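Excluded from the complex is one protein chain; the other protein chains are retained at their positions.
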Amino acid sequence: MLSISLSSFSSVFERIAFLFPVQFSLEGYVQVFEQTPFFTWLRNSLIVSVLLTFGQLILGVMTAYAFARYQFFGREVVFFFVLCTMMIPPQAIMLPAYLVINFFDWINTYKGVIIPHLANGYAIFVLRQFFLQIPKELEESAQIDGCNDFQTLYHIYLRPSINVLIGVAVIQFVNNWNDYYWPLLVLMDQQKMTLPVAIVQFRNEAFVEWVPTMAAATMSILPVVIIYMFAQRYFTEGFLRSGIK
Amino acid sequence: MKNTFSTAYFFLTPALVLYAIFFVFPFFFSIYISFSDWNLISNEKTFVGLENYIHVFKDVVFWKAVKNTITYVLVTVPISVLLGLIYAVLIESAGRARNIYRFLFFIPVVLSVAATSLSFSLMYSPQSGLINQFLHFIGIDGPSWLQQQNTALLSIMIVGIWQSFGYNVILYIAGLKRVDKELYEAAEIDGASKWNQFVHITFPMLSPVHLFVFVVTMIYSFQVFSTVQIMTMGGPNNSTNVLVFYVYQEAFQFFSTGYASAAASILFIIVLILTIIQVNLIKSKVHYQ
Partner (left out) sequence: MKKAKWVTIFLIVSLLVISGCSSQENGSSTNSSPRENKNTTEDTLNENEEIVEIKFTHIFGGSKGEAINALVEGYNNSQNKVVVTAEQVPGWYGGLLEKLQALAVSKQLPDVTLSGLEFSNYMNEVMPIVPAQDFIDKENMDVSDFIPSMLVLGQDENGKQMALPFAISTPLIYVNKDHFKDAGIDFTEQPQSWDQIRKWARQLSDNDRKGIFFQMDFDTWMFQTLVESHGGKYASLDDKQVSFNKDAGKQVLQYWVDMVHEDRSYPLMNGDQAAQSFQNGQLSMLVASTGNLTQIADGVSFDLGIMLLPEEGRKLPAGGSSIYVLASTPEREAAAWDFVKYATSPEGSALVAEHMGYMSVRESVIKEDGILSDYFRKNPLAYKTYRQLEDIVSWHNWPGDTGPRITKIMMDEIQAAFIKEKSVDEALEDAASQAKQILGW
C-alpha cells in the first residue's frame, strides 16, 4: 500500500510504468509554476492555516480548562453539545453557514474562511481529556502558593502539556491546510484561493492533465509532511502522555 | 473559589459565542428552511410543512445513501481499528526501524483527500491503473473498480481505511507505551506465549484506547464525503451515494434548499443519537475504571 502511495506520485511524471517513471522530467512542475499563481496560493494557505490553528488552540485551551476544572451549571449539556459539533459533517451545515457569512458580509474574505472554524470540537475534546488527568492536588497547592486562575492554567496545565498542544496543533494544521470545500465556497478571487485548489486546477471536463496535477499535489502536501516529520516526536509523545481515555 | 459560575463562563464564552453564531444558528436555520420551499435566490419562502421530509423519505436515492453509509461505517470502522492495533503491535516490536514505520503509516493521514482521491482513481483505472496492471501481470482480469456495482463501494471503503488507520496506529502506539512492562516480565516468567500475552495483557490493558479509537474512527467514517465526490460522484446509479453527499448534492447541485435542509435535519438527528450512545459508552468506561 505504502509503496503505491509514494509511487503514484512519481510514476505519473511520465505515464505509467510499473512503479517508476519511464522518463524523468520536471515539466509538470514547470507547468504548475507557469500556469498558476502557486506561491500566492501557498502564502494564502499559510496565512489561513496558521491563524486558524493558532486561534483553535487558544480557544481550545480556554474551553477545555473550563470543562476540566470548573463545576458549573450546564457543564454536561454544553460538553455534549461540543461533542455533537465534532460529529456533524461540515458539508451538512455548509449551506446555512454560508448564509451566515453572507449576513456578516464576509464572502470572499479570509474572515469568512477562518472565524467560523475557530471553535473546534476536536481540540477542545483532546485537551480536556489531558487536563482531566492532571492531579487536582497540584492545582490546589498552586493556589495555596497564591497563583490566580491564569497562573494556575499556565503553570499547572499548559507547561506540562506542551507535547499535547503540539500534537493537537499538527493535527489541526493538517486539517486546516487540506480543507478544500469551505474556502472554495467562501472565496472567489483566484488571488485569494488556498492551495488545495491547485490540485483540481488541471482538471477539465473529462480530461485530467495528470502530470501537473500530481506535481501540484506533491508540492501542496510537502509543507505538512515536513511539519509532521519535525513534530513527530512530540506528536506521539503527546498522545502518549495525553492518556487517551 | 473553584466552583464559580462566572469564571468558568469567562473561559467558555468566546467558544460558545462562535458556536452559537456559526453552528447553533445555522443548525436551527436549516431546520427552519426544511419546512419551506426556497431556491436561495428569490426572497420568497413558502411554508410547505412536512412536504420536504416526505419527499426525502420517499426518495429511493435517500435510502440507498442511508444503506451505503451504514455499510461504510460497519465495514471501515472495525477494519481500520483492527489494522491500527495490529500494526501498532508489530511496529512496537520492530526494534530500531520503529520511527520510520510510524512516520510512513501516518503519511496517508496527512495527505489531502483531493490528492489521495485523484491518485486512487488513477490506480483504480480498469486498463491503465496500477492495480489492474498488477492483477493482469499475475494473470487475473481485474474489474472496473469504480464503475461496477459490486466493487464501487468497496473501492471507496478501501480508500477510507487506507486514510484512517495510520491515525489509529499512532493512538495505539501511544496506548501500548502506557502498559506496564512488569506485567510482561511476570507473564514471561509464567511461560506465557506471545499470543497469550497479547490476549491477556495487551488487549485488556488497552481498553480505554479501544474506546477512543473506536469513537474517533466512527466520527471520521460517518462523515465520508470527499472520496465519493471526487472519485464516483455517487455512481454507478448511486451505489456509492452516502448521506453527506446526498445533502450536498441536493443543496449545491440541484439547488433544492428545502430538500437539502430536510435531509440535513435527518442527519442531525442521527448524529444526536450516535453522540448520546458514544457519551454513554465513554461514561460507563470511566466509571468502570
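Note that the chains are named A and B in the order they appear, and that numbering of residues resets to 1 at the start of each chain.
Rule of thumb we're sticking to: contacts are C-beta pairs under 8 Å (C-beta built on N, C-alpha and C of every residue); 3 or more make two chains touch, one makes a residue touch a chain.
Keep in mind the model is a prediction, meaning the values are calculated, not measured.
Residue A:185 is the one among A:185, A:217 or A:231 that touches the chain not shown. Interface note: of B:125, B:155 or B:217, the residue touching the hidden chain in the full complex is B:125. Chain B residues in contact with the hidden partner, per the touch definition given at the top, are 4, 7, 10-11, 13-14, 39-41, 61, 121-122, 124-129, 144, 146-149, 233, 235-238, 249, 252-256.
The missing chain lies against chain A, touching residues 15-16, 31, 35-36, 40, 44, 47-48, 51, 54-55, 58-59, 62, 98-99, 102, 107-111, 114-115, 118, 148-150, 184-185, 188-192, 197, 200-210, 212.
Assume only the chains that are shown with their structure count from here on.
Note on chain placement: the centre of chain A and the centre of chain B lie 16 Å apart, centres being C-alpha means.
Those residues of chain A that touch chain B in the complex are listed here as 1-2, 4-9, 11-12, 16, 18, 59, 62-63, 65-66, 69-73, 75, 78, 80-97, 99-100, 115-119, 124, 143, 149, 174, 177-178, 180-181, 196, 199-200, 208, 210, 213-214, 217, 220-221, 224-225, 228-229, 232, 235-236, 239-240, 242-245.
Within the complex formed with chain A, the chain B residues making contact are 1-5, 7-9, 11-12, 14-16, 18-19, 21-23, 25-27, 29-30, 33, 99, 102-115, 118-119, 122-123, 128, 130, 133-134, 162, 170-171, 173-175, 177-178, 208-209, 211-212, 219, 222-223, 225-226, 243-245, 247-248, 251-252, 257, 260-261, 264, 267-268, 271-272, 274-276, 278-279, 282, 285-286, 289.
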